[in-house]
Structure formats: C-alpha cells, structure tokens
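Of the protein chains in this complex, all but one are displayed in their positions.
On to subunit A.
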Amino acid sequence: MSASGPVVLRLFIAGPGARSQRTVESVRRICETHLPGRHELEIVDIYQQPALAERDGVLAAPILLRVAPLPVRRIAGDLQDEGRVLRALDLAPAEEA
C-alpha cells in the first residue's frame, strides 16, 4: 500500500466484556505489527457514546472501521483472524511492505 497518509481506524465495542477486550487486543496487535507509526486508532464504546455509533451507522459490535484512506471499510467480528482483517482493510502484511 502506498501510504499517502496515516491509516485512520475506529473500533466500536459494546461494553467491557471479554469479547471487547479480545477484539481491542487483536486490533492493537495488528496495527503495531503491520502499521507501525502510520496509523491512528480510536476505540469507541457504544454504550458510552451511542451518538457516535449512530453517526457512523454502526449496528454490529464489535466492528472496525477504516475511516481513511477512503472508501470506508467495515469489518465486523472479534477480528481474531489477522490475515482476513488485513485483506478486509486492504492492507498488505508488514513483511511485504
């Protein structure tokens, strides 16, 4: 991926449950591994900020949004499969970058 700017990600989780924790860890790991220093990650708890969920049209949780670069991409689920997450985000694995 030709990085013209930082990759902006926004992760919506529903409460502090085990699945939310798992998802947050997974996303953090992927970001640090494959996008070191060129990503912004925002984590939103939809219970705390329902207005943000509404703004971004979030239904499923957890869900990861790639806000930039456009177009917006959405990946629902607990994001344990690193390969699928990268493919879905249209990001090349770090080894190849």
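Here is the rule we go by: contacts are C-beta pairs under 8 Å (C-beta built on N, C-alpha and C of every residue); 3 or more make two chains touch, one makes a residue touch a chain; residues count from 1.
By our rule, contacts and distances are computed from a predicted model.
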item: Listed names "ABC transporter permease", "Circadian clock protein kinase KaiC", "Septum site-determining protein MinD" or "3-isopropylmalate dehydratase large subunit", matching UniProt entry of the absent chain; value: "Circadian clock protein kinase KaiC"
item: Touching the absent chain when the full complex is considered, from A:Leu9, A:Val24 or A:Ile46; value: A:Ile46
item: On subunit A, residues whose C-beta touches the chain left out of the figure; value: 12, 14-15, 19, 23, 46-47, 50-51, 53-54, 57-63, 73-81, 84-85, 88
